[in-house]
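Below: one structure in structure tokens.
Complex shown without one protein chain; remaining protein chains in place.
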Amino acid sequence: MFKKSAEKSYNWLDDRFKITPLVEFMRHKQVPIHKHSLWYYMGGVALFLFLVQIVSGILLLLYYQPGVDSAYESIRFITTKVSFGWLFRSVHSWSANIMVFFVFVHMFSTFFTRTYSKPRELTWLTGSVLLVLSLVFGFSGYLLPWNELAFFATKVGTDIAGAIPLIGDPIKLLLRGGEGVTGATLSRFYAFHIALIPAVFTLFLFLHLLFVQRQGMHEPEFFHKLPENKKRMMPFFPNFVLRDALLWLLVLNIIIYLAVFFPWEIGVKADAFAPAPDGIKPEWFFMFMFQALKLLPAHMFIMEGEVFGILFFTLAGLVWFTVPFWDVFIKESMRPKIMKLFGISVIAFILILTIWGYLV
Amino acid sequence: MAFNRRAFLNTILGGGVIGWLGSIFYPVISFLIPPKIPEANVQSVNAGSIADIALNSSQILKFGRTPVLLIRSKTGEFKALAATCTHLDCTVQYRQDRQDIWCACHNGIYNLSGRNLSGPPPKPLSEYLVNIIDKEVIISKPKQMG
Partner (left out) sequence: MDKKLSIKLFVFFCSCLSIILFATTVQSQEKAKYGEDDQCIVCHKDEEILPEDFSEFDIHLQTGLSCKGCHGGDETSDDEDLSMSSEAGFIGVPEKIEIAAMCGKCHSDINFMRQYQPRIATDQVQQYHESVHGKKLAQGDTKVADCTSCHSVHNILPAIDARSTIYALNIPATCKKCHSDKEYMAEYGIPTTQYDEYVESVHGVALLERQDTGAPACNDCHGNHGAMPPGIASIGHICGTCHVNNQEYFSKSKMAIEFQRDELHACEECHGDHDVKKTSDDMIGDSDSSTCVDCHEEGEEAYDTGIKIRQSLGGLVTAYDSAATLLKTVEHAGMDDLEMSYAVKDAKQSLTQARTLVHTFDFEQVKVKTDEGKTFVTQALKLGNTQMQDLRFRRLGFGIATFFMTIVLVALYFKIKDIERED
């Protein structure tokens, strides 16, 4: 019975939209099976977490009220008075952080397998945009509860943006919506967080996924060299999708576990006139940059240490995100080794500075 | 045999999915139902209708996390003040016989404008606004500077 009606509606749709080729395409899309297959799931997890963010974010929107004397109160209200509000708030916060983590993992996995090279340059580039957007997502969301730590972290964060030569001041003004971090900043960050960034993010995500589907899964070099009969493959649908679902379920459960047992803290309401408290910390994914800027001497070469740091990170970011376009100039035989070394040093740099940042 | 196994698996899977969806949608639905106190930020508190508030009387209202003392004077005017003593945080009270505000802890005395008159309190009590809207007494936070 159920099967029949499902079939019927499928036929009805197929009649109009010709979806059979699409399903065929998915069925024929093959995912290589090898010892590094696990990494193929990372992007999917990031995607799933983005969906979790949308759902939990929309739910929070129902009760959240931006504004200097309502933001903090409304978050408190959500966690204490709205049933299961605590759950969705904690899920949103945990999942946001875990999403950033998986985006990083996903990026490094595509880097080390050198998936980014031709023909996938644009996939890499759209992914880069998505990473930056995720970070900005986190940065803008961090301020929304209007608590002390977030308030001062935002102050410091926007100050850093303001130190950029020439364009720094206008950027700072634009971000803050005024001279200082005030209610105007909160309104802006709210708009960025729930309208601007989600829209742009969705656009780039669409392109990113479109490219992936069009080009199929990347096969690593050693896989290329295997004889045709030794290449093990699995169909994208349903095999790979079901495995995806399995992992997503697990991840969601972990997030709910974290939300129940380690509810996200609310902190102390921000007071613009209070002195900055000890231990202002950016979010963990900005820690390495924050720490690096802190370690730089006041003056370097002809500029301030901070300016040097910002220029360095901008340049480093550019180098990193344009990797598909310059790695072709390295001799083919040397390429795997050099790129591996490069990637490992980047990870080591990030890890060491992050840990350092938390230790002091 | 193989067929049975598959049917069994499908049933378990289907049941599991339904149960799981239930455990996800139950919180979502309950979240959508507005809580008893529908607003997050206590900007104002309704103290009830004028007719129910006697002359020369007072009451303590919970204004979010802060208690507020609402006084109706002998002449019928309303006055709302933070009820937390500026000395050591006891809750102050209105004294009908003397028509002043008194803190029982160390005998701090304030006048009806909240000015600290005698005893240990170092500062006046901060004021809340009282508005009468449709014969209801509404207390609200004082306008903030900036």
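By letter and in written order, the chains are A and B; residue numbering begins at 1 in each of them.
We adopt the following convention: a contact is a pair of C-beta atoms (placed from the backbone, for glycine too) under 8 Å apart; a residue touches a chain by one contact, two chains touch by 3 or more.
Keep in mind that this is a model prediction, so the values were computed, not measured.
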| item | value |
| --- | --- |
| Touching residue (missing chain; options A:L122, A:L135, A:M234 or A:V346) | A:M234 |
| Sole residue of A:S56, A:T79 or A:T354 that reaches the chain not shown, by the stated touch rule | A:T79 |
| Residue in contact with the excluded chain [from A:A6, A:L22 or A:L249] | A:L249 |
| Per the touch definition above, residue among A:F17, A:F261, A:F301 or A:W326 touching the missing chain | A:F261 |
| For chain B, residues in touch with the removed chain | 5-6, 9-10, 12-13, 15-17, 19-20, 22-24, 27, 62, 64-65, 67, 88-91, 104-107, 118-120, 122 |
| Sites on chain A contacted by the missing partner chain, in the whole complex | 79-81, 86-87, 90, 234-235, 238-239, 242-243, 245-246, 249-250, 252-253, 256-257, 260-261, 263-266 |
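We take it that only the chains that are shown with their structure count from here on.
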| item | value |
| --- | --- |
| Chain A and chain B: spacing of chain centres that average the CA atoms, whole Å | 39 |
| Of chain B, residues touching chain A in the complex | 20, 27-28, 30-33, 35-37, 39-43, 64, 141, 144 |
| Residue ranges of chain A touching chain B (in the complex, touch as defined) | 59, 62-63, 65, 69-70, 73-78, 81-85, 87-88, 249 |
